[in-house]
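All protein chains but one are shown at their positions in the complex.
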Amino acid sequence: DPDATIFERSRPGRRAGTLPADDVPAPTIEQLIPEHARRRQPPRLPEVSEPELVRHYVGLSRRNFHLDRGFYPLGSCTMKYNPKLHERLAALPGFARLHPCTPDELAQGALELMWRLERALAEIAGLPHVTLQPGAGSQGELCGLLLTRAYHEDRGEQRSRVLIPDTAHGTNPATVTMAGYEPVAVGTAADGGVDLEDLRAKADQHTACLMLTNPNTLGLFDRNIAEIARIVRGVGATLYYDGANLNAVMGLSRPGDMGFDIVHFNLHKTFTQPHGGGGPGAGPVAVADHLEPFLPKPVVVRERRGDGFAYRLDYDRPRSIGRLRGFQGNFSTFVRAYAYIRALGPEGLREVSELAVLNANYLRARLAQGRAGRYLRPGFDRTCMHEFVLSAREAREQLGIRALDIAKRLLDWEVHPPTVYFPLLVEEALMIEPTETEPVERLDHFVEALEAILAEAEQDPEIARNAPYTTPVRRLDEASAARRPQVRLLLT
Amino acid sequence: DPDATIFERSRPGRRAGTLPADDVPAPTIEQLIPEHARRRQPPRLPEVSEPELVRHYVGLSRRNFHLDRGFYPLGSCTMKYNPKLHERLAALPGFARLHPCTPDELAQGALELMWRLERALAEIAGLPHVTLQPGAGSQGELCGLLLTRAYHEDRGEQRSRVLIPDTAHGTNPATVTMAGYEPVAVGTAADGGVDLEDLRAKADQHTACLMLTNPNTLGLFDRNIAEIARIVRGVGATLYYDGANLNAVMGLSRPGDMGFDIVHFNLHKTFTQPHGGGGPGAGPVAVADHLEPFLPKPVVVRERRGDGFAYRLDYDRPRSIGRLRGFQGNFSTFVRAYAYIRALGPEGLREVSELAVLNANYLRARLAQGRAGRYLRPGFDRTCMHEFVLSAREAREQLGIRALDIAKRLLDWEVHPPTVYFPLLVEEALMIEPTETEPVERLDHFVEALEAILAEAEQDPEIARNAPYTTPVRRLDEASAARRPQVRLLLT
Amino acid sequence: MSGVRYTSAASGDRERMLATLGVASVEQLLSHEIPEEVRLRRPLELPAGASEGEVCDELRALAERNADADAWTVFAGAGMYDHYVPAVVDEIIRRSEFLTPYTPYQPEVSQGTLQVMFEFQTAICELTGLEVANAGVYDGPSAVAAAAYLVRLDNGRRRIVVSRAVHPHARETLATHARGFGMEVVETPLAADGRTDIARLAAAIDADTACVIVQQPNFLGSVEDLATLAQAAHEHGAAAVCVADPLTLGVLEAPGVLGFDVCVGEGQALGNHLQYGGPSFGFFAARERYLRRMPGRIAGRTRDVDGRPGYVLTLQTREQHIRRERATHNICTAQQLNALAGLVYLAWLGKAGIVELGELLARRAHFARAALGLEPINPGPVVREFAVRVPDLEALFARAYEQRVIPGVRLADFYPEYPDGLLVAVTERRSRADIERLAALVRETQPQAPSALPREGVPA
Partner (left out) sequence: MSGVRYTSAASGDRERMLATLGVASVEQLLSHEIPEEVRLRRPLELPAGASEGEVCDELRALAERNADADAWTVFAGAGMYDHYVPAVVDEIIRRSEFLTPYTPYQPEVSQGTLQVMFEFQTAICELTGLEVANAGVYDGPSAVAAAAYLVRLDNGRRRIVVSRAVHPHARETLATHARGFGMEVVETPLAADGRTDIARLAAAIDADTACVIVQQPNFLGSVEDLATLAQAAHEHGAAAVCVADPLTLGVLEAPGVLGFDVCVGEGQALGNHLQYGGPSFGFFAARERYLRRMPGRIAGRTRDVDGRPGYVLTLQTREQHIRRERATHNICTAQQLNALAGLVYLAWLGKAGIVELGELLARRAHFARAALGLEPINPGPVVREFAVRVPDLEALFARAYEQRVIPGVRLADFYPEYPDGLLVAVTERRSRADIERLAALVRETQPQAPSALPREGVPA
C-alpha cells in the first residue's frame, strides 16, 4: 500500500535500531524506577527493519516538490538555491557534534564563527550590535518588540501600540499581540508605499514601534523611508525592519542607514538555509546602540588574549530581556550563513541583490505582455525590487478562474506556484519572487506556462478549476479536514 | 526540455566551479608549455550554474529504479540492502581523503582495516591467504587463472584448458579467453549439478582449472562437491570458486572445506557494497597455501612492534603474478565490507545466509501454486539455496508471452524484474534472488504481481507484449541503437 | 569569480534581460527606486569572496578548534545529549526532497512532508499519552512558553507556577515571553532531595493560576511524582503542564496517563545532532480540547477529489498567515526537518528499542553515580543524569581535559546554590569503560571525596 504510514508498516518483532549490550552491574529497572513513575505499556512505536524504514521515507520524499527539482517563485519566501557545500560544512564533527555546554575554551572555533557572523550581519544591516539567538523570523520579531518595551520601560515610558502597514506579513500583527501590544494598521499610498498622512495621524506618544518591510510585500521600495523614519523617531518610537525582503538590498541600501533601529534577518531566506519543508530557520536581530543593553543573553564577546583573541559567552547582562529559547540559538544555520557570506564577499552579495531585482523585473516585464498582461494585472505598476504582485481579478472576471486555479494548474507544469492571496491588499494576489539563482530560461518557461494556462482557460476554464491532474494527489478536502480534524493515527 | 543532456543545458559564460586565485609569481602558460603540446581549442565542457547542475542530475536520478525504492530480485546479483552506516564510514576523512602513497607508518588504520578484512574473508572462505587487490569479480577471476598458470609453470607444467559448467556466469568463459586458456564446457546432470561423467571425461593433464559456482546459477547446491574436488585434484588442476553466490553459504559451508583452492568474493554482492548503477565493486581472492607465493603485490603484512602490531605493504614478492590494477585496490569497498562483517558477527552472517535461503524457498513455494505454477515451471524442482530459476516456456507456449514480456510488465508494478534468459540452460529463464533483506510482504506482493500479469495475459497477451506503460520511457529500439551506434553527443 | 556564485545569469543573459526591460543596467533600475540618501555607495566591509575549496578549508579549521563529542568523551547533558545518531537519519534528512522544499502550502506536491508531520504527531501523542500534538515548535524552552500562552488563551488566568526543577533555560524563556503575554511567573523551590517540593508548589497555586509547570525527569535528573503534581494543579482548576525528555518515555509513564493536560519538551535527544545547541525541535502535545488553540503547524488526514487519502495543513485559522493579530501564536518557519529526524529516529529505535535504551540509560546512570563515589545532590531515582558534589571541581576539569574528557556540566552555572555541583549525563555512547575512566579521574583528583553511598553494583 503506497499510502500506508510507518505505523501501518509495523510488524511485531521487527526492528532497525541496534544498541550496545547492557553490561553494567546495576539493579534492574524495576528496582531503579518507582512503580508510580514506571511506564506500564511501551509506546507503540513502529516495528520496522532498516531496509523498509529507508524505503518508506525515500518513497515519501518522492511525493514532495522541492527546490532541486524546479522553479519555486514563492513570493516573500526567497526560495533560492541552497549550496551543497553548506551541508558538508554543517556536518563537520566540530560543528555538528559539539555539545552546547562545552566550556568556552573548548569551543573557540564555534564562538569565533558566531562572532564573525555577527560582525558581517551588523555590516550588512548597518547597525552595530547583533544577537544570533532568535530561532526564526517570528522569534526575531518578538525579540524586537520586547527590546522596544524594555527600552521604553527603562526610560519610564509605557507605550501600548505598534503600527503596521496593511501590507505586512501575518507574523507582524501576531507577534504584536503576543508581545502584549495593540496593533494599529497604517494604510498604503497609491505608489504602494506607506501612506504618510495616515502614519502621521497615527504615530503618537502611545506608539511603541513601527514595523516595516522595505522593500515591502508588494516588492516595492518605499521611497519615503527617510521621512517615515523621521516621523517615527519624532514620537520616540522604535523603527523595526522585517528582514524577510533583505535579499533585495544587500550592499545596495542598509536598514540602519534608512533609519531603522532594529532589524531581523531570516537566515533561511536571504542567507540560504534550506527550508526543510518548514524549518529550521534562524532570525538574528541587529540593533542600534541604545537597544544594545537589552539584547538577549548570552552574547558572544571577543577579548584580546596574547597575540590573538579569545571568545566567550557573556551572561552578565543585567538589563537583558532574558532568553527567547535554549542555549546559543540555531548554530548550524550560522555555519551555513557564514559560509555563504565568506563565499560571496561584498561583491557577490551585492550581485545577489542586483540579480534578484533583475530577474524579478524581467519576469514582470514578460508578464506585462500577451495573455498574462491581459488577465494578470500588476498590483502596483512600478519597477519592483526582488518580487512583484499580480492580481488575477481579470482572470476571475473574464475567464472565471481564480488565482488558486492558476496556482493549481501550474503544478501540472512542474512549477511551484507563487504565493497566492497575499498581500491582502491586492485582490486575487499572485506574489512572485524568482530569486537570483534562477536562469532566464526558467523564467521564460514560467511565462510560457502561464500563457498556456490562460489560453486553455479561454477555451475551457474547467481545466484549471479542476487542476492539478498529474500530482501524487489531487485537490484535497481541506474543509472537512478542519471540521473533523484527524491529526494522528489511532493505534490499535 | 526534460530530455536535454547537460551539454544541451550549457549557456555561454555560465559556470558552477570556483577556484582559488592564481597568485604565484610564475611565467604565463604560453611560456610554460611548448606550443606543440598546448591545447588549441578548450574542451567544450558544459557551462552551467551550480543550481542547474544539481537540478539536472537530481532530475536524472529520478529516472532510475533503485534498491531503496522497491524489490529487486535480480538473480545472481544479490541486490541486498546497502546499510547507510557504510556510506558514513567510507566518507570519514581518514579513509576518503587518504592518499594511496601515504607512507605505511602514517596509514596504520587503513592497513589494519585491510588486514582484519583479509583475516575475516579467509575465515569465511576457509582458505588462509587473501589478496584484496582485484577491482571486481572479473578481475578476481583473472587473478585466479593467472595464479593457476603461475602455479603450474612453477611446477614446470603447461596446461591449456579450463573446465566450466554450462550454467556458469558469462564472465567465467570470457576470463578464460583473456587469460589465454581454452574454455571447455562441462554438462549439467538431471539434479542441476555438474555431470560427473562428463567431468571425468574432460578432466585430464591439460586441465588447468575447474571454475565452479556453488550453489550454482540455478541456485542449487552441488551435493557432489567433494567428489568433484577429488576429480579435479586428481588431475592436478586447481578448483576455482566463483563467489557470486557466496551469500547462500556464509557460516554454513566454506569453499575451502569443499575442496576449492581459489575463491573470489564479490564485495558488491555478499558484502553489500552498493552497486552504483554498475560499480564500483571489488573482487578479493582467497587461496590455499600452495598458491600464496603467487598472489598479486603488494600484500599487507602484520608485524609485532613493542606491545602491539605494525602493518606494512610488502612488495618484495619475487614469484608474484604482479599487479592487476593500481595501488591497493578499491579501499572504500573494504571499509564497507569490514563494517558489515563487524556489525553482523558470526551469528549475523550465518543468519544472512539462512534467511536468504528461507526467502528464496518461500518465494519458490508460493510460485509453485496458482497461475505461476502453471506457466512458470521450475528449471529444476529442488529445494534451492538463495535463488532459483523458473522457465516461462509454458507462458510462451500457452499464453504467447515471453520471459521478457513478463519482466517488462513487472516494471509497471514498481518491481524490478528478475534476471531473464540466464542461465542459458533453462529456456525462457527467470532467475530470482530475493535476498535476506526483503520482508515477506514484498515477496507476497511479487507473487501477486506475477499472478495478475499471468491472469491478464490469459485475457490479452498484448498487454504484456507492449509493456511497460508507466515508466519514464517505454520499450527502446535496441536493434537500431546497435546498428547505427550513437555513443556521444555531437557538440557544436 | 564574481558573477558566478550560485547565480545563473552570465553576462550575455543579463544583456538580453536588460534589453527586454529597455534599460542599460541594473543600476538604472535601482536608481529610480532607492533614494540616493539611503543608497550604500561603498562596498560592504567584508572579506573578499573565496572559492568553494577555500571556504571549506577555512570552516574546517574553525571546526577543528572545538572539542566535539566524537573526539572527546562528553558527560555533559543539561537538556541535550550525545546520543548516537543513526546513519539512516542523516541519509533521509539530507535528501533534497526533504531538505529544500518550503512549508507545505501546496498539499498536492507536499504529501511527503505532510505525511511526515502526521506520523510525527502520532508518535508524539503515543509517547506523551495525549490526544493531539502539533508538528513541532522551535525548541524545548520556547515550547514551555508556548504552553503557558496556550493555557492563558484557554482559561484566561494570569499566574504561572513553575518548579525550580524545570530547566533554567525554560524558566528564563518563560519569563521573557511572559512579559509579553502579561503573565506573572511564580517559581517554587526544590526539596532537599533535588526534587520539586510538592507542598510548596501546591501552596503556590491559586484561583488565578493558569497552569503548573514541572519537568520529568527534572533538571537534576530526578524522577518526579507526576500524578501528585497533576492532582495539585487540578485541585485549583489550573492546567498541569509537563516538560518531558522524550527519550525516557520508554521507561517513564506517559504524562498524559498521569493526568497532565499539556506535555512539551526538547526533541534533540531523538536523532538530532548536538550542533552546539541547535537547531533541534520542541514537541507539543495536549488534550483534545486545546486543539483549536495550539500553536504551530498541524497536518490533518483527508481525501482528494478522487477519494484518495492525503494530508493537508489543517486548522490554519489558528495561524498568523491567516488570522494575523488574532492568531494563537506567531510561529511560522519552525523545525520540520528536525522533527523528521526525530520521527525517523523513533522508527529506527522502535517499540522495543525505546524501552531497551531507556533501561540501558537508567542502569548506566545508576552505575555511574555509584562508581564516582561522590556525594549525590539528588540521591533518589534517576534515569539518565544525576548531580553530585565535587570538592575540587577545577582539579577534575583540568585533569579531565588532558584526557579529552568533559566530565559534566558545572551545576553552579545554572544553580548558584550548588557551587560544587556537577551534573553528569550518560548515554548509550558512554560505555562502561568511559564511566570507569571518569571514576578514575575523580579518584585521582578528589582524594578527600566522601564516599557517601555504598557502591552498589560496582565490583570491588
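Think of it as A, B and C in the order they're written, each chain with its own count starting at 1.
As a convention for this text, contacts are C-beta pairs under 8 Å (C-beta built on N, C-alpha and C of every residue); 3 or more make two chains touch, one makes a residue touch a chain.
None of these values were measured; they are calculated from a predicted model.
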| item | value |
| --- | --- |
| Interface partners of the hidden chain - shown chains only, full complex considered | A, B, C |
| Per the touch definition above, residue among B:H152, B:H206, B:R233 or B:R350 touching the missing chain | B:R350 |
| Selected from C:C56, C:A191, C:A227 or C:I322 as touching the chain missing from the view | C:C56 |
| Residue touching the undisplayed chain, where the options are B:T131, B:T188, B:T207 or B:N359 | B:N359 |
| Missing-chain contacts mapped onto chain C | 51-53, 56-57, 60, 70, 84, 86-87, 91, 95-96, 428-429 |
| Absent chain, residues of chain A that touch it | 11-21, 47, 49-52, 54, 58, 83-88 |
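Criterion: only the chains that are shown with their structure count from here on.
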| item | value |
| --- | --- |
| Cα-centroid distance, chain B relative to chain C, in whole angstrom | 45 |
| Averaged-CA centre spacing for the pair chain C and chain A, given as whole angstrom | 20 |
| Residues of chain B touching at least two other chains | 11, 14, 18, 49-52, 54, 58, 83-84 |
| Residue list for chain C, restricted to those that touch at least two other chains | 1, 5-8, 13, 50-52, 86, 88, 90-91, 96 |
